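A single protein chain has been omitted; all remaining protein chains appear in their positions.
A, B and C are the chain letters, set down in written order, and residue numbers restart from 1 in every chain.
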Amino acid sequence: MPATMKAFVMHAIGKVGVIDKPIPRAGPNDAIIRTTAALICTSDVHTLAGAIGPRTDMTLGHEAVGVIHELGEAVRAREMFKVGQRVAVNAITPCFACDNCQRGYSSQCGGMLGGWKFANIKDGSMAEYFHVNDAVANLAPIPDDLTDEQAAYCCDMLSTGFMAAEHGNIPVGGSVAVFAQGPLGLMATVGARLQGAGLVIGVESVPNRMALAKKYGCDVVIDFSKQDAVEAIMRLTGGKGVDTAIEALGSSKTFAACVKATRPGGTISNLGYHGGEDESVQIPRKEWGVGMGDKTIRTGLCPGGSERMVRLMRLITAGRVDPLALTTHRFRFAEIEKAFGMMQTKEDGMLKPLITFA
Amino acid sequence: MPATMKAFVMHAIGKVGVIDKPIPRAGPNDAIIRTTAALICTSDVHTLAGAIGPRTDMTLGHEAVGVIHELGEAVRAREMFKVGQRVAVNAITPCFACDNCQRGYSSQCGGMLGGWKFANIKDGSMAEYFHVNDAVANLAPIPDDLTDEQAAYCCDMLSTGFMAAEHGNIPVGGSVAVFAQGPLGLMATVGARLQGAGLVIGVESVPNRMALAKKYGCDVVIDFSKQDAVEAIMRLTGGKGVDTAIEALGSSKTFAACVKATRPGGTISNLGYHGGEDESVQIPRKEWGVGMGDKTIRTGLCPGGSERMVRLMRLITAGRVDPLALTTHRFRFAEIEKAFGMMQTKEDGMLKPLITFA
Amino acid sequence: MPATMKAFVMHAIGKVGVIDKPIPRAGPNDAIIRTTAALICTSDVHTLAGAIGPRTDMTLGHEAVGVIHELGEAVRAREMFKVGQRVAVNAITPCFACDNCQRGYSSQCGGMLGGWKFANIKDGSMAEYFHVNDAVANLAPIPDDLTDEQAAYCCDMLSTGFMAAEHGNIPVGGSVAVFAQGPLGLMATVGARLQGAGLVIGVESVPNRMALAKKYGCDVVIDFSKQDAVEAIMRLTGGKGVDTAIEALGSSKTFAACVKATRPGGTISNLGYHGGEDESVQIPRKEWGVGMGDKTIRTGLCPGGSERMVRLMRLITAGRVDPLALTTHRFRFAEIEKAFGMMQTKEDGMLKPLITFA
Partner (left out) sequence: MPATMKAFVMHAIGKVGVIDKPIPRAGPNDAIIRTTAALICTSDVHTLAGAIGPRTDMTLGHEAVGVIHELGEAVRAREMFKVGQRVAVNAITPCFACDNCQRGYSSQCGGMLGGWKFANIKDGSMAEYFHVNDAVANLAPIPDDLTDEQAAYCCDMLSTGFMAAEHGNIPVGGSVAVFAQGPLGLMATVGARLQGAGLVIGVESVPNRMALAKKYGCDVVIDFSKQDAVEAIMRLTGGKGVDTAIEALGSSKTFAACVKATRPGGTISNLGYHGGEDESVQIPRKEWGVGMGDKTIRTGLCPGGSERMVRLMRLITAGRVDPLALTTHRFRFAEIEKAFGMMQTKEDGMLKPLITFA
């Protein structure tokens, strides 16, 4: 009889709960992690709402850290890790061996968005234990001077937010607009600063997010509920537009604003998830230079892998970024259903709730 | 009384003719070229139809070569050129000094698409003489072993077509689809070969263009009137899609097909002019990976400047590309109205008509 | 009692022979290949001479193709390959999981030059069977329309030669000098053409190599025994130097010539192995612009992995390159000692000897 654990699952579209599941076992290249801290992500809210179709009793969660519980034989043979060691695991866990991984697009492992395995094509990490494929590449040791909570922010928030800036081709001293200052937009703001931006403009309307935008490095925050964001950006850039516009919301309207706010030769870097029913996302034709304006549109999905995780954790250790201001709420895993319910409504100004395990 | 010349002008939207104009004079940084050979471009057909708004007696044309007739004083001071020398001038003539030029986006000189001056913000080159701004950077000496006709193809056809491939991030041996095999699409095909593509797929339905597509380097040509191009590309690439899709038509539908035909991590390189009345060009949401598929969209306008022109002419001299198969018709300048009329209808399988001057 | 096979080994520095060894077995992520065709590489001559230190009865060889004989359990689980399938294996077999692999420098797997495992840190492939680590990423299926001999050229010759050109930052129509036209230099020449070079200058003095240089795409071949190569390159480029100089020999003197022959802003791309006793390789100070000339020096080791191998094989299938002109001699595996002996002296104009297995 296999040992069991508690797991927070999506029973079906719109229906969650905590159930008992067998503790997963490690195949030759796998690891099993005992969870110590996790964060809830809005993606899971989308998933529960049906964004990726129906699932049955699938464990949710993809931002988690813990200690190594079991290592597969081929992982043990590499002698890089040992049971009991603290590790962080990125939300995206590529195989690093397939065509797309070899091409350098590991988030597209095996096919479009295929690096996203947790709470998509296998159980996620919002459970007492979780399974990690291709552990050699996906387990990132947590330095002693980093808390579990700090490390958990590297799994998705820092990796995705910073990616948007890294994709932005920001010249040193350049100008960046970050549309939406939710947790990922805020980390994109930090990312823009880390890429050398000389002017970072946040676009937001929720007061506590506007305040955090300033704290995390926006030089200016535009309240789009009070003025037209594109016009304001044009004013702030002498009519030129920004070098880089980051879409951190996932709205076709915001995406169009990004294209309009970007100068010729600039980059629109998308990190938002464009869900919904529409068949298309719109590029405004004229502001795109009728297809000849040297405006580049980049996209991407949270880059995974331990090597990047180590660099992200180093940035926290070194004091370059303090993600803890994103933690607005804290819960024990026993309270996960309550926490998730609040995340669905974003009530009480919730940004990121931290879930701790025994 | 200034000397006069014949110029082929757009009197107003839809109305062309040949008129007398004063031979232009050179300011300190300018040159005046006596035209020897020119090509008609479909862009001028669009311009005449009103694509860039009304114009009055503006000389058309932007693909021309000739001999230096006059040099401005600051140009003479550089001692790089002499009157009587054969030169080619790119369709795009940036100042190379403004912000966008310094950033490396010289086609966006002074503002979006601002490098495009001929037959847009000043008289074009379909005249016995034409004016060249910033001549030091824009006059490209024609090597002795190149004909005027060959050189004329560098002004726009090679520069723009190759640009699409250069923007494509094609891995060596990679796969490329070029949608539409008109003159620019054909040169994009050559460009894809010059960037190391291992599989070049042309998409076309006009028989003589399909034949030229093969001649210019397509490994396969898909007749989109007989089969779905995206499905055919998927079949040819083992279900993966191409590394790079080049849009060489300027149609929202074709652009969408490009996004669909491109693999995750691949690039959609647009060279088509997206005119028309629609407010937007559509990105198919799902095939774009809901904004996270690592698909990049690049755009651009014919890159100008003498340095590039010299490299393009070298490729003809060295036998890497023979553009002359694009010349389907030849006319004297006295027959320009007839030639332009045929270009409007593309009758008689016209691709590029060469216009020669006395 | 394990089944045995014949293997061509380095008994010790300077001493080779054929011995019986057990057929290797596959761990969970491995594959065992039954060899069908192989090429001898000059690197093995260096190895035998002591370049990487002493070895005892190590099987030589790293350019080989064959059929799958055994697959490890984790490889079988991916269901990508089956026993009996024809595959090519790159000379470099990275794990694709470690830090350097994740960074995109898979040839430096686990540490400097660590992707080079065959005939370095484990037995090579000049045997009836050979072992492949991390098989999911390192086995490349050979298309039906490619012979074993053609595929074998992808293992090192095409991969390394083309790499040198890919590292060269060659502008379309740009100029390239390839110093030395041995097998790798010749493939660098092909690579330069595949990267769009408009002028490819070969530097060589051996007549049959000079002839092949022309065949493989050099526009000009400089016989450095008759004239100074750098001066000749300067003359051919109007005193500017080439955009890219490729060092395909591994000589400090040739490396210095590359720096001298490269224009400011150009790239020196090294593929040569710089062995020998000297502590340093010299950069000529003045021609390097006293450290400020915007000249970039790139280096690299044969890039491995199946994804690249598939692209390289596609280039042969598509007729972009025909490597078979490099095969100057053919031998049965029973004659391996004779073949290797000739490779040591390069007698009879030997470039690449093909070894076939029963």
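Convention: a residue touches a chain if its C-beta (ideal position, glycine included) is under 8 Å from a C-beta of that chain, and two chains touch if they have at least 3 such contacts.
What you are looking at is a predicted structure, and each value in this text was computed from that prediction instead of being measured.
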Full-complex contact with the absent chain, from A:312, A:326, A:339 or A:355: A:312
Option from C:154, C:301, C:321 or C:339 whose C-beta touches the chain left out: C:301
Per the touch definition above, residue among C:36, C:59, C:90 or C:108 touching the missing chain: C:108
Residues of subunit C in contact with the chain not shown: 99-100, 103-105, 107-108, 111-113, 171, 240, 247, 250, 255-256, 263-265, 270-276, 278-285, 288-301
On subunit B, residues whose C-beta touches the chain left out of the figure: 27-29, 73-74, 77, 95-99, 101-104, 106, 134, 136-137, 305-308, 310
In subunit A, positions touching the absent partner: 162, 166, 171-174, 191, 194-196, 198-199, 219, 308, 310-315, 317-318, 320
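The rule we apply is simple: only the chains that are shown with their structure count from here on.
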Rounded Å distance between subunit B and subunit C, as computed from the means of their C-alpha atoms: 39
Shared-contact residues (touching 2 or more other chains) in subunit B: 171
